[in-house]
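One protein chain omitted, others in place.
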Amino acid sequence: MSGFNKVVNSYEEALEGFKDDMTVMIGGFGLCGIPEGLIDQVYKMGNKGLTAISNNAGVDGFGLGKWLEKRQISTMIGSYVGENELFEKLLLSGEMEVILTPQGTLAEKIRAGGAGIPAFFTATGFGTKVAEGKETRNIDGRDYVLEPSLTADFALVKAWKADTMGNLIFNKTAMNFNPMMATAGKITVAEVEEIVEPGELDPNYIHTPGIYVQRVIKGNNFEKRIEQRTVKA
Amino acid sequence: MSGFNKVVNSYEEALEGFKDDMTVMIGGFGLCGIPEGLIDQVYKMGNKGLTAISNNAGVDGFGLGKWLEKRQISTMIGSYVGENELFEKLLLSGEMEVILTPQGTLAEKIRAGGAGIPAFFTATGFGTKVAEGKETRNIDGRDYVLEPSLTADFALVKAWKADTMGNLIFNKTAMNFNPMMATAGKITVAEVEEIVEPGELDPNYIHTPGIYVQRVIKGNNFEKRIEQRTVKA
Amino acid sequence: MALSREQIAMRVAQELEDGFYVNLGIGIPTLVANYVPKGVEVMMQSENGLLGMGEFPTEETIDPDLINAGKQTVTAATGAAFFSSAESFAMIRGGHVDLTVLGAFEVDQQGNIASWMIPGKLVKGMGGAMDLVAGAENIIVTMTHANKHGQSKILKECTLPLTGAQCIKRVITELALMEIKDGAFHLIERAPGVSVEEIQEKTDGDLVVPDNVPEMNV
Partner (left out) sequence: MALSREQIAMRVAQELEDGFYVNLGIGIPTLVANYVPKGVEVMMQSENGLLGMGEFPTEETIDPDLINAGKQTVTAATGAAFFSSAESFAMIRGGHVDLTVLGAFEVDQQGNIASWMIPGKLVKGMGGAMDLVAGAENIIVTMTHANKHGQSKILKECTLPLTGAQCIKRVITELALMEIKDGAFHLIERAPGVSVEEIQEKTDGDLVVPDNVPEMNV
């Protein structure tokens, strides 16, 4: 088998080497574009002490909400996380640490992590709680906060299509945090709706080049639950 | 006319407001993916004292080589620039200042400029001339240099196709520095091979969203000169 | 008469210019999209990765992969583009969005804004609000002038944790349109039939009142 064939055939194989106390990034915005099957597999495996980096924390009983059920997350890094009763309970009881990060800063910290940039300045959060304890600096008359980058042991992302070499394309706003996370995982696992042969994806429109992706798995039966089903009056 | 119709019909209009002593970014890698007509127009207008930010500086008589003929550039920021006899002469005579910047740092400085990141750390260039006079810092055991971002008064980019709203797609390796430069110009002008109606480009595969682009012009007769014509034996 | 939520949105919509790229927050700001003036075209940016947000879908066209930052199903307008969250906030942080409209719990006369956290209650997080207020040159805050207990939210100094420092220049409430500069609120317009005295009474921060305060045209 070619060294570039990254397709694995089971969720067990997709998460081989995933251990307690690891740092893991999970793509998605709300429930849109989340790697449902990989999240379920981590739930099944029951690993504890995880640092989870994800914009949101799922809802009760779905997405990362499942990890909360089993108290798998010890630290959650996200921008908007409280749409979930259990989350609130774990936060207030101190069972889980939560590091709230502005959404754009979170996205940029992850991109920086993947791109070998250890830290950058941003105006976001200057003068707020977010800047507490961080270095700040005035550059050309404006105040900025120094933000370190983020990387992870595993990045679990959801893509629309992959080729067997791990080149990925995303669909519409299901892209969100997935491309940056794909670059920032030591092991990046992509759960996708369709796997095609190399050459079938147009090289001019690859969102995530395969160099960032270590494993590809075809997901079963994505539920794609909608949080705010809103239609035209 | 809709406020989103960014198409201009002449190079004069495309470069309205372009003045002496401005900072200008010019897309391209070597002669691949350069905005030929916009470069020619600046040559015709004869503006002087320009700070030119471009990976390379063209060749004698073509691309930015033409600006050199008229001594239009006072400061050149690039990564690899000496493929041009006139360039050498201007550099040695002190008629032009040259700020050599590692290619990846240059790309990242431009991206950062467009993205509102005023400065970032990178390991590139640590311990070399590039780091002289710059802040350095050890982060988690590795040494980094602080690099400020770059922006420009005008960014002149070359795309393959645009819609009238300024959404751009690039072709193959003619993409290179163009997408980042498009984000970093106060006024970004895209010279393109084809202009289509809004909706004709697939929103899932836009390389540069129109928000970054102020003017679009259809180029005449791209020469697309090849520097190293290499074919299979 | 104090403005309704819709009227606040209508007044904000008068600030839209043809060709503007606009980010609208949740709540009243969302309503602004319903009142875009005739002859004006705007493109809505949604920070989860969409430039050119269209109207809500029908039951037939609903797509779970196409939502806005409020997690509502939406459509893409003609000429839209999809991109990553990093690209989206590059636009926002880089100052490429022409107008940002968002709600707030409090603003103060230094231009500070508090909109994301009420200590003691559950903290959901700031989402993209801190990036939006840090990135935009042109921000309009829509909010009620006072809380349900009648306490002013237009303050000398914010009491809640800030979303951004010294970044807000315009506020539209049910009573007034105010600009913030030189450490004070400046009354620019009042809601039809609302007296300057009522506005002054409900404003805790320093309020500069010119001789003539025109009524809003809503």
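Letters A, B and C mark the chains in the order given here, with residues in each chain numbered from 1 onward.
We take it that contacts are C-beta pairs under 8 Å (C-beta built on N, C-alpha and C of every residue); 3 or more make two chains touch, one makes a residue touch a chain.
The structure presented is a predicted model; accordingly, all values stated were derived computationally and were not measured.
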item	value
Omitted chain - touching chains that are shown	A, B
Option from A:N55, A:Q103 or A:T183 whose C-beta touches the chain left out	A:T183
Option from B:V8, B:M45 or B:A123 whose C-beta touches the chain left out	B:A123
Residue among B:F4, B:F18, B:F177 or B:Y212 touching the omitted chain	B:F177
Residue ranges of subunit A at the interface with the undisplayed chain	2-4, 111, 113-117, 163, 165, 167, 183, 198-199, 203-204, 206, 209-212
Where the missing chain touches subunit B, by residue	29-33, 55, 78-83, 88, 91-92, 100, 102-108, 110-111, 122-130, 143, 160, 170-180, 207, 224-233
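By definition in this document, only the chains that are shown with their structure count from here on.
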item	value
Chain centre separation in whole Å, for subunit C relative to subunit B (CA means)	35
Touching two or more other chains - residue numbers and ranges from subunit C	76, 82-83, 89-90, 92-93, 134-135
For subunit A, residues contacting two or more additional chains	108, 122-123, 170-172
